[in-house]
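Apart from one protein chain that is not included, each protein chain of the complex appears where it belongs.
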């Protein structure tokens, strides 16, 4: 069977990782990436002779308005225009800055009959389906345009969906302790302050869009760190049913994209997970799984409370690959789609030890 | 009526503020402070000719083991020994490092028949009553030894007790976003990490000791900031009763030690409250009230969720002054005791504007 | 003799402190302050019944474009317009945002014949003299428009001017370790990064404007902290003359606006000085002096190297008060002008202990 041809628009923090993720799939071909300016990320790619993950060559296409001379000055080879790329692919992963995706859809994807997966920065209206690989895979099957949930919502839903499938969840209240910048960011930052957002947080609202039978609300606080958000979740089961710590942990432990960790074994906080991923030798020091602290799980009456870690740079990659599988009809079910993604990304192997 | 004679053991972050708080009471006399070494705080006091808050002179007594020559070198005048101080006071506020208070009780307070109020760092067993000015004032009346709740617990209980008296609370689940160091601390700190504590947090456990009819649990996460903890609280009323946002806000707004603020008026986070207190001209830039963000209050089913700011350096001062009033029997009821404290500390005046 | 009538345009971080500084002078009258919006700082002033430093009432005037209704909603009393204020004063301290000062000069100060002192954010061309109280006081005498150096440059010049008057300095090379935000700032910040500026730093260039016989250069690095810049200075005397550590310290110790401190006595870093100023009971926890670490002073060949701490919020206040004295001709010499400022601000008293 022919490999699905995939392009990536925008080679920023997310786009690089999407390209890497596609390059690791045995049933997909990364046709190329597209960007506007010779960023440090592209200079780094060029220093490696345009070879990215898995030994794959990343061909670069330029979007409208790109300054070709600037790329030439940095000796970064160019393979063509964004229109060229669109004509070579079956589906585009759009990780352009917020708002640009909608314009790309109008100007390119519809014109060239290319399907597209948008990231969380776009409005929901850009897509047919607001998508999560585990929570509503089937809704995305054979659709043209899907939009992914944002990083926090993606990780949050993994855990809530897992509980929901086992116990039936009717209500969640979350506190998001948000990292305020990525490593290498200077344009945004916070110094010695915790900053409030107005409640409810959009992540709670987004969760309700994906899981409409759950009532969700929450408060978000920005913190001056870079290595992963932490979310505390209080989940209430339907009909006053009690969820015990042991039952909840069993559910979390069998989820391939949840890594149950503990303070005692050394995972003292979000920076431990970042360090662990580097020590694993993962490309860019990334981790696809969310962390869930075993020692954070407590019962609150009949409710269950726990804390998860969201590796914001990489957490949405698996669900985006799931989205390709759904939109292209490569696998028709959640079980098959997520399993194929997990196998190719090496997710869940550690569970078997 | 003669003023109550008060001493302060330990002139650290809390002790300085306790001394200031006592100096501001019209029915108390600050007899003296005691410490071990010529710290920067004592050097600063000496630079002001030993004059503290409200124009009061702070006489310094040395605890056992203090190096008198070191004080002489810094030209800090000494009024006597800790035993001297104990013999001059009716009650001692013990803000010595954790564990020292218990030794002081055994070696001094019992010997000289002095009552004492201990801070949160001591074990509960050091005191007759684990005390909070608003939640259990009457339990402390005429007792010899009281122990205060820690900073987070003190502020948390203010808000939960207020809801409890109005609605009857049966359950709370909290997330503590803890500031990891005070301004000027170097011996502890955290750099670019969120650090987990094992759940449940001790603050939830302590709340249950003070308010035994409430089931409480929670998760604590350390963050690398200095200007105030933030706690999110989810409170459940008894018997499935719903608490609306409007009802909750009304309760909070009338509490003298809760300052209801909003993002829109400029209180963007914990550093805004720190700055506001400096701009008020408050001594040391301190604030006695907790902040509560109006825009954080949301309903979660029948439950109410909100976020509060805990100014860790100064929040326990009013409740400690309350404790003097209770232990000395100066006022026999919660209403009278807290009102006297509030009047002398200038708390709640802003409510009347 | 009649008191000099002073206004302050812009009640931000610097403006508040200028108002306080004027209110503390026995030969000046703070006629009023002017601002555009009911900021938290003005809300705090209103909570104190518009009473600022030294028990002085601060009358508020509104600049063009201010929304009167917004002030009324916050119950902040208004005394008149900016034009009203300009007609009541002899001199205006302009601490409006960068660029606004030049417009104010064109539209108000020249029209009403009011002298003005501008802060470092304005272009040098706005003023007749680029001014520093210690380095070139006499140049400002009887002039109409003076511009102050920025916070780092003001503190830096204090130390270099002191050395220069004793030894004759021909060259300095500085490294500025810059705090990136003030306490309470959210609009700017940096998270887990050191950020480079292009060399040479503007502070070195500005020093050469004030002290043209010195060759200065330097590198500035931004750091994610709020409590004071630290600058290391390497100073070279003329004619290959050696400056010893002892000689340099003697010069620093006798300067009223330099506080020589040491790690051993407890001043471990910039946060120690912030804490010390709070413990002194200084309004807003401010400090007018720069700190200079005795244990940082080292000899490099014939050159002398040392580190200073710049309290960015308050360091320019004394030199701005000096500027009023110079421009108004209140004192004709550097010695008299700075002495009058120092006496009224309580600077240098600690030297006498």
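The letters A, B and C name the chains in turn, as written, and every chain counts its residues from 1.
In this section, contacts are C-beta pairs under 8 Å (C-beta built on N, C-alpha and C of every residue); 3 or more make two chains touch, one makes a residue touch a chain.
None of the values given here were measured: they were computed from a predicted structure.
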- The one residue from C:17, C:132, C:222 or C:334 touching the chain left out of view is C:222
- Item | Which residue of B:16, B:175 or B:192 touches the chain not shown here | B:192
- Query: Which one, B:114, B:151 or B:180, makes contact with the chain that was left out?
  - Reply: B:180
- Extract the touching residues of chain B with respect to the undisplayed chain. 180-181, 183-186, 188-193, 195, 224-226
- Against the hidden chain, chain C presents residues 171, 173, 175, 177, 179, 192-200, 215, 217-219, 221-228, 230, 232, 234, 236, 263, 267-271, 293, 295-301, 303, 305-307
- Which parts of chain A are in contact with the chain that was left out? 16, 39-41, 43-48, 52-53, 74-75, 183-186, 191-192, 227, 265-269, 271-272, 274-276, 278-281, 283-285, 350, 353
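We take it that only the chains that are shown with their structure count from here on.
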- Go ahead and note the Å separation of the Cα centroids belonging to chain A and chain C. 48
- Task: Just give me the whole-number Å value for how far the CA centre of chain A lies from that of chain B.
- Result: 43
- Message: I'd like to verify one number: the distance from the centre of chain B to the centre of chain C, where each centre is the average of its C-alpha atoms, in whole angstrom.
- Response: 35
- Spell out, as numbers or ranges, the residues of chain B touching 2 or more other chains. 192, 227, 267-269, 271
